[in-house]
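Report on the structure given below.
Here we show just some of the chains, and they stay where they sit in the whole.
Per-chain residue numbering starts at 1, and chain names A and B are given in the order in which the chains are listed.
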Amino acid sequence: MFFASDNGGPVHPQIMQALAAANEGYRVGYGADAEMDRVRDMVREIFEAPEAAVYLVSTGTAANSLALATMCKPWETIFCSTRAHIHEDECNAPEFYSGGAKLTLVGKGDKMTPEALRTSILLEENRGVHGPQRGPLSITQVTELGHVYTLDEIKALTAVAKEYGMSSHLDGARFTNAMITLGCSAAEMTWKAGIDAVSFGGTKNGCMGVEAVVFFDPSLAWEFELRRKRGAHLFSKHRYLSAQMLGYLEGDLWLETARQANDSCARLAEGMRAIDGVNFTTTPEANLFFAELPRRLHKKAFEAGAYYYIMSGELEGDDPEEMLLARFVADWSIGAEGVDALLAAYNA
Amino acid sequence: MFFASDNGGPVHPQIMQALAAANEGYRVGYGADAEMDRVRDMVREIFEAPEAAVYLVSTGTAANSLALATMCKPWETIFCSTRAHIHEDECNAPEFYSGGAKLTLVGKGDKMTPEALRTSILLEENRGVHGPQRGPLSITQVTELGHVYTLDEIKALTAVAKEYGMSSHLDGARFTNAMITLGCSAAEMTWKAGIDAVSFGGTKNGCMGVEAVVFFDPSLAWEFELRRKRGAHLFSKHRYLSAQMLGYLEGDLWLETARQANDSCARLAEGMRAIDGVNFTTTPEANLFFAELPRRLHKKAFEAGAYYYIMSGELEGDDPEEMLLARFVADWSIGAEGVDALLAAYNA
């Protein structure tokens, strides 16, 4: 009954097996392993991008920060939503990796609109050397509130960016969860929708710690390699990053685990809708949502062994009916059993 | 017959088992896993330092850069040898993480002497705000040429540093190989010898990708935590770093693997001494050395399937007697069998 995050569950057995399989014999380090050649081919195939530059790092923040730093100059500003992970949850890593670029928060809430993006871009107009220069757009898909941009929404945002000569990055820590929701291909959600580079997440979807960075414009490849090394993110025993990604992609495991997570989330949401006193504050679209529940329900769940984040207020308190906001995240592993256990606790 | 590096071999089975054992159930992420509590205790015990701050990262460059950045100001200079890994092999990562500190190369070759260190320190004297300020000392143990500082040598260097108010860092990517050579304890090679912080390597000694950073002065802990997160080196699924370190430390595996590597290196050196035409350019003291061999010997080895780095000249060439410098590194896994296979190739 762990719904605190999709980084709390175990690594998928197929990925553990891939690690074990790679643990034979000797390899040249630093990304020259044969496994990486296969990863590169598979990622290019998935993205229908035979020329793409493909790299692996071990954390989502590394993927985002290194990708954005490569797309950005220190005197520019990156356009993102007010709730973007790169703004809220990376302790200034994008600012650090970019050498001091700014983040411009677009509009309100977790999803940018083309209108709000244009307004933010225009605010930086006509300032010559005085203001920050326009840097890349970064879209978080799935958003931190669990919402999914439609393909048309992504296209509309990247179209505005292109109009102003800006490139577009997709923070896909939950890339595959969004794909499953949209029923689209990886290519459709990225370069076909105007995305120039993507952080393609594995960690939250069953891997141990691996994210791919894909540049559809391979001219940025060498700079990225230098930035990755300088950022201390080039693994000497790189085959174990490659192996994770292989295990993740082989037999479409990535699609399966994301589907499992989304299904569990939907099952939980459906069950909670039937419970009196539950108030959804976001729409469950992928594998997470936010909802307010009276304290008494939270208490029943926690006493039964559930764990998730109470976002406002304290679990302990007098008023059993006080509404406490919580975040619910389902990972690939929680399954119908885990969901039903939580629902049972609420309904007990 | 892979002697190119100690990052080319497999992960030790005990560490793979520790990863499998940790792959059960759910954990809160980002270093709050129960495994990390055990790691902290074990590392403190090994270092006889019950107050030490202990952190895990996944690469040696991260360990060094984050530790040094925490010990250093951007306007300071770090004192290290001309052959230090932090100078030669980290693509300016220490400069990046420190916000632009300088590295002062002390003396000649791979080992600093107290005299050369003092000379370098005094060069920065009396310059007020104009010159770089004196920052930490960083000692690479084992050196990049495979030499081991004695305890007295370390003490003499850190004593000079202390005299000038400087702190001391030990880059211990091959920490345990040096311990085995010296027959000393972890505490003796660090704080008892004047070291304030250490990068305690696991990756080169049988792990998949984990290094501990240990601060004997815990007042630096919180800054390190922020720097680690900002550097994108805080793992969400942190238990898999913890598990590696547990597997590494349990039952003194770390000592065993380092001893195996050192023994293989010694066996190789001994065998090569008996081969006509081999000229050692460094003294084998831990698990690596450099030697010149005539091209004909290299060719025999490579044709038999050996792999190691030719440091100068080309394997292909006309003169069978031309001496080509090579680096030989033994890891835990190569074993007597691997060594003997290489020697047999030379002697064939």
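Everything below uses one rule, namely that a residue touches a chain if its C-beta (ideal position, glycine included) is under 8 Å from a C-beta of that chain, and two chains touch if they have at least 3 such contacts.
Since this is a predicted model, take the numbers as computed values, not measurements.
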item	value
Copy number across the full structure, from 2 displayed chains	4
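The working rule: only the chains that are shown with their structure count from here on.
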item	value
Gap in Å, rounded to a whole number, between the CA centres of chain B and chain A	34
Chain A partner contacts - residues on chain B that touch it in the complex	2, 4-5, 7-11, 16, 19-20, 23-29, 57-62, 65-66, 90-93, 96-97, 203-204, 208-209, 226, 229-237, 240, 307
